[in-house]
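What follows is a short report on a single structure.
The complex is shown incomplete by one protein chain, all other protein chains being positioned as in the whole.
Naming follows writing order (A, B and C), and every chain is counted from residue 1.
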Amino acid sequence: MNWDIRLDKLNEECGVFGIFDNDGLDVAKLTYYGLYALQHRGQESAGIAVNNDGNIDYHKDMGLVPDIFSENVLNGLKGQIAIGHVRYSTTGASHRENAQPMVIKYKNGKMALAHNGNLVNAAEIRENLEESGTIFQSTIDSEVIANLISRYRVTNNNIEEAIEKMMGDIRGSYALVILTPRKLIGIRDPLGIRPLCIGRIDDSYVIASETCALDAVGARFIRDVLPGEMVIISEGGLTSIQTKVPDTTKLCIFEHVYFARPDSIIDGASVHSARKEAGKRLAIEHPVEADLVIGVPDSGLTAAIGYSEQSGIPYEQGLIKNRYVGRTFIQPDQQQRETGVKIKLNAIKSAVEGKRIVMIDDSIVRGTTTKRIVQMLKDAGAKEVHMRVSSSPIKHSCYFGIDTPSRKQLVAASHSVEEIRNIIGADSLGYLSMEGLLETPVGSKCSFCSACFDGCYPMEVPKEGNKFSCESNKQ
Amino acid sequence: MNWDIRLDKLNEECGVFGIFDNDGLDVAKLTYYGLYALQHRGQESAGIAVNNDGNIDYHKDMGLVPDIFSENVLNGLKGQIAIGHVRYSTTGASHRENAQPMVIKYKNGKMALAHNGNLVNAAEIRENLEESGTIFQSTIDSEVIANLISRYRVTNNNIEEAIEKMMGDIRGSYALVILTPRKLIGIRDPLGIRPLCIGRIDDSYVIASETCALDAVGARFIRDVLPGEMVIISEGGLTSIQTKVPDTTKLCIFEHVYFARPDSIIDGASVHSARKEAGKRLAIEHPVEADLVIGVPDSGLTAAIGYSEQSGIPYEQGLIKNRYVGRTFIQPDQQQRETGVKIKLNAIKSAVEGKRIVMIDDSIVRGTTTKRIVQMLKDAGAKEVHMRVSSSPIKHSCYFGIDTPSRKQLVAASHSVEEIRNIIGADSLGYLSMEGLLETPVGSKCSFCSACFDGCYPMEVPKEGNKFSCESNKQ
Amino acid sequence: MNWDIRLDKLNEECGVFGIFDNDGLDVAKLTYYGLYALQHRGQESAGIAVNNDGNIDYHKDMGLVPDIFSENVLNGLKGQIAIGHVRYSTTGASHRENAQPMVIKYKNGKMALAHNGNLVNAAEIRENLEESGTIFQSTIDSEVIANLISRYRVTNNNIEEAIEKMMGDIRGSYALVILTPRKLIGIRDPLGIRPLCIGRIDDSYVIASETCALDAVGARFIRDVLPGEMVIISEGGLTSIQTKVPDTTKLCIFEHVYFARPDSIIDGASVHSARKEAGKRLAIEHPVEADLVIGVPDSGLTAAIGYSEQSGIPYEQGLIKNRYVGRTFIQPDQQQRETGVKIKLNAIKSAVEGKRIVMIDDSIVRGTTTKRIVQMLKDAGAKEVHMRVSSSPIKHSCYFGIDTPSRKQLVAASHSVEEIRNIIGADSLGYLSMEGLLETPVGSKCSFCSACFDGCYPMEVPKEGNKFSCESNKQ
Partner (left out) sequence: MNWDIRLDKLNEECGVFGIFDNDGLDVAKLTYYGLYALQHRGQESAGIAVNNDGNIDYHKDMGLVPDIFSENVLNGLKGQIAIGHVRYSTTGASHRENAQPMVIKYKNGKMALAHNGNLVNAAEIRENLEESGTIFQSTIDSEVIANLISRYRVTNNNIEEAIEKMMGDIRGSYALVILTPRKLIGIRDPLGIRPLCIGRIDDSYVIASETCALDAVGARFIRDVLPGEMVIISEGGLTSIQTKVPDTTKLCIFEHVYFARPDSIIDGASVHSARKEAGKRLAIEHPVEADLVIGVPDSGLTAAIGYSEQSGIPYEQGLIKNRYVGRTFIQPDQQQRETGVKIKLNAIKSAVEGKRIVMIDDSIVRGTTTKRIVQMLKDAGAKEVHMRVSSSPIKHSCYFGIDTPSRKQLVAASHSVEEIRNIIGADSLGYLSMEGLLETPVGSKCSFCSACFDGCYPMEVPKEGNKFSCESNKQ
């Protein structure tokens, strides 16, 4: 299974989108475009919910956004407010019941929620809620969150107060959009681990995980939702409640390294620029004499351009990726692998033959795929392959919304750089330093969580990880 | 829409099935056969849940049983215990979220529930639960029931006690099957409004809405679950808890009139015999001089045989029904209706031409379809059409699991028999008397709810209906 | 596989339908209703073709009529003329390429054909055509027929002449509808082996395999297409060409025995009446002392009513058939069969217990299913089961459009009646005599092919069968 090239990447778990219309826009269709732009954040399931005269209509299913929503389905989703969600699942046999948005009925009517992130104390809260008789129908955090909001709503005056109380209970990462019959609410966790931004189309508001979704719907970027901030959009316009936050922020650095789309801007820093900067710094930290710089498509390309620019070594396309990757692709069997079938990636022989190559990728997870690519280049005639990684060695699991394999599968958790070089068969190997990496998001208003690299979790985490004690990394 | 012949029937809402295996049986596949036998009780959605080492695996979807479950899907459902459900929905655009069994996680682990019936105080309980912060994700009673069990489980020693407490709260009709990791539980409401029976295959137990499902899986009938009884099947065998019940029972008489399959036996009475008896009594109550007796397929056929036997008038096939009825059938438009297209039912001209006909159906709901059939027979040359109905005029809505149209659509709610005769264009019309009807289930150990005929609801109901005051009908 | 109750029936291969509109009717939708009414003649694939300004649009696929055609698809099929086809296939893994109507382009434009029947010299014609370089893309006779018409059209003045020449070449059974951009043509083979009739809606014409399809679209019956007749419907109305025919006709008697719908009338004889008459004659030929007469649903019911009427033994419902039979139904495995699962058919215990039963079916093919039903009745408590078959023993394969198993699978081909009685476990067994059978279609203007019973093929057939020498049966 490691054989599948896409599998040696960390996987984001979700993307969220919301829109409040004041201009006669088709909110379901714009949410469709927004989710389509966020599809890279989750390919397993997707859903859209719209308010409809006190009620909430929705459609969600397994699959890609264009496959789930037909013109007919979108036409059936009429309303003034919509939220949407794309999801990647960590479990093999995932149930449709886990698709979002979650739509619920509670004391004060209907509500829909969509969540990107991961709560580290979800199990504990579930247990507490179960102790008082609560039942759960899914395994997603949205259900925990909905239960808490619903409980707090009973004894509080409005949903904003209930949400604020809920935020006091949950710990972890969350970019949340909530739809009520008259409001669109966006919330970001106090450390700002997951991104969330605000845009505008004329008098209508949009909330999205990334600015690329604002572009997709023709909205102009207004600002990011602040860590710990709740923005409420209603007929009266946008209001904001700033909850108490620590004096640091911890945006997931991997958003810049791999997850986000290069055309997105997060907390003031361009993802594309960060990746290019990473390539440049990599060239300074790990120079090498070579003929060409190539990137592993698609996520290694930007850093490769940066490395080339800094080093003066020409940039080249050395690998070509099949554009038609489907979820249901039939994997080759052992015999076919031995024959050397090249399904998703292929080397461009005419470009790499006889050349000393610097190959850039954004990360190495298990190492198996990198090994195959190095071999592929050598088979195509590359004289040397110098591997450069535009982030640091991944040594720790993530508890904040990224699907990392167990530590024993992380090649860097138990191997030195030289051992990894040997495993992947490269002529040299260089990772970007932590210091270098954290400086790549030029202009960022946030500091970063880099726990997957250094184990410095920004809060207590359930299992394997270090406790909340890695003060040195606090910025 | 009334034009569609199937629409002028009352619709059952559900069928349930459960199996506890001690013989190495394939519980998912047997549940599949069981649900297939109960398909007439609900054609909208179906689902199967199995226990799997503390966990519960399940599959449910919209559609007919053979369409939802493939060999692959069934093979993925391995366990010792299974429950299943078929559902008819009263709402046009029904969400997949309402499909059953409902699978939940609560304090003491996982649980799956499937429910046939209707709670009359569900809204009230929901409100109470919402007052304490509970959220709801569907509109089905199973979610109410699961919440109550879960709450009571917190303060009670075992699930049986929790269920008993839950039974103290809910009012209405219910035949419930519950799956826990180690138990299969079957429950019937205190008045026994919906049927539920127990069967056995060697050392394995089966619970089902009707005995025809026992036959389908090769189980032999043991006994009915008693009104107010909870049967618990575990490794230790079958145990039973009898909760407090009123001194009367109220099996829905319409199970005998129309819903149940003729090969089922409910509370000691054969459905087939009841229908034949109804036909005989109808012949006595409403004799007529005629050449032929015919039944409206399929549900009027048995009573027609009974009428023929009693009256001596020959039984004949006068109407033929298309065997390939699909859910997605495209309805004819106005022009086509006027042309007289005969899609689902057709008269056999050679049988009815020049004849005086007694036509038997089990009930008349709106009257529109009956009118069309009478006309169809006359067009085919019938000299006279004498309509006989093997139950009484339906004048009241049901609150116990039957999808009755609103009272103003019930032709008998606002018209006299003579008026109805005139509307449907029959030469004469006779309904079976209430007295006659209630005596048709020969051998029944139960007395009956006949509220749809006489408005005597066995308990307080929410809206239109009479209060619990119709003493005369108590038996 | 024999285990499946439906498999022990002979299967018809096709049904055809055509309509020429002069009244602004929706021809595709009416063809849809027509095919729906003919669905019993073929459940494997279906298709509709319409003329469209010189072009022919069509849609065909595997599956049942209501599953293949959506409102959208039908709306895309606009024209003045339409033909349609339903097909049953004899091969397990049948290709979509064999679905009909076949749509072709030839010298004089486009043409669509749909065929019910079987050519006995198709292989020979194919060989001849192949000798001159013709290619074939399917295995259906329509392709042979289209090739012949196309060839003859080159040297003849009009399509009618080309068709007539084609009819001179082909031997076998055929009810054909042909669509050209301006004409609807219907053809019946010279012996009239397969039925074909003409109906009318105002100024529009309909052609169909059975009159039940005329009823379905609101058309009134005009007359049957005569054996060897070609009817041509165009703007100018209906014209007819009578080709040379033998002095006998040979309508397939099995149309009356089993294939056709009881509400159809074929060549002047009512199918329902024929079946009832068969039951009456059976009662005379094979009387027995018994308590009840029951029929095997659905095809044995009419004869059972006839037997009851003649014998005075009461008619009863003894078996109930599941109404939700799907193509994809998952078959039980050996263990489940042994458990006695009753999936498609079940006995009504309360009706048959302690009774001496006469059970009527229209035919016995392999005998395996009959054996299971007899056993089912005995298990349900029947004291005696007297099997009566409303046709004669099937001893020969059909070459004219019926899917008979090989002779060695036909139980009557190699066993005496007493041996069969023993195999099926009945207390007595009686078949209707050939003489009796051939007199059942009262009022028929045709005489009959009864080769499956007596081996007297109406023309030379390719293999197993007797030569064209069975003079005695000629009428």
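The rule is simple: a contact is a pair of C-beta atoms (placed from the backbone, for glycine too) under 8 Å apart; a residue touches a chain by one contact, two chains touch by 3 or more.
Computed from a predicted structure; not experimentally measured.
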Going by the whole complex, the chain not shown touches A, C
Just to verify: which one of C:S150, C:T211 or C:N346 makes contact with the chain not shown?
C:S150
Answer key for A:F17, A:Y32, A:Y152 or A:Y307 versus the chain not shown reads A:Y32
Could you tell which one of A:S70, A:S240 or A:N422 touches the chain left off the display?
A:S70
Spell out the interface residues on chain A facing the chain that's missing from view.
25-26, 29-30, 32-33, 36-37, 39-40, 43, 64-67, 69-71, 74, 201, 212, 215-218, 261-263, 265, 270, 272-273, 298, 301-302, 305, 308-309, 314-317, 320, 322-326, 328-330, 332-333, 335-336, 339-343, 346-351
Residue list for chain C contacting the dropped chain reads 76, 93, 95-97, 102-107, 126, 130-137, 146-147, 150-154
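The rule we apply is simple: only the chains that are shown with their structure count from here on.
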If more than half of the interface residue numbers appear on both sides, call it same; otherwise different. Which is it for chain B and chain C?
same
Taking mean C-alpha coords per chain and comparing to the overall C-alpha mean, nearest is chain B
Between chain C and chain A, distance of the C-alpha-averaged centres to the nearest whole Å:
61
Distance between chain A and chain B based on Cα centroids, please, to the nearest Å.
49
Determine the centre-to-centre distance between chain B and chain C, using the mean Cα coordinates as centres, and give it in whole Å.
36
For chain C, residues contacting two or more additional chains:
none
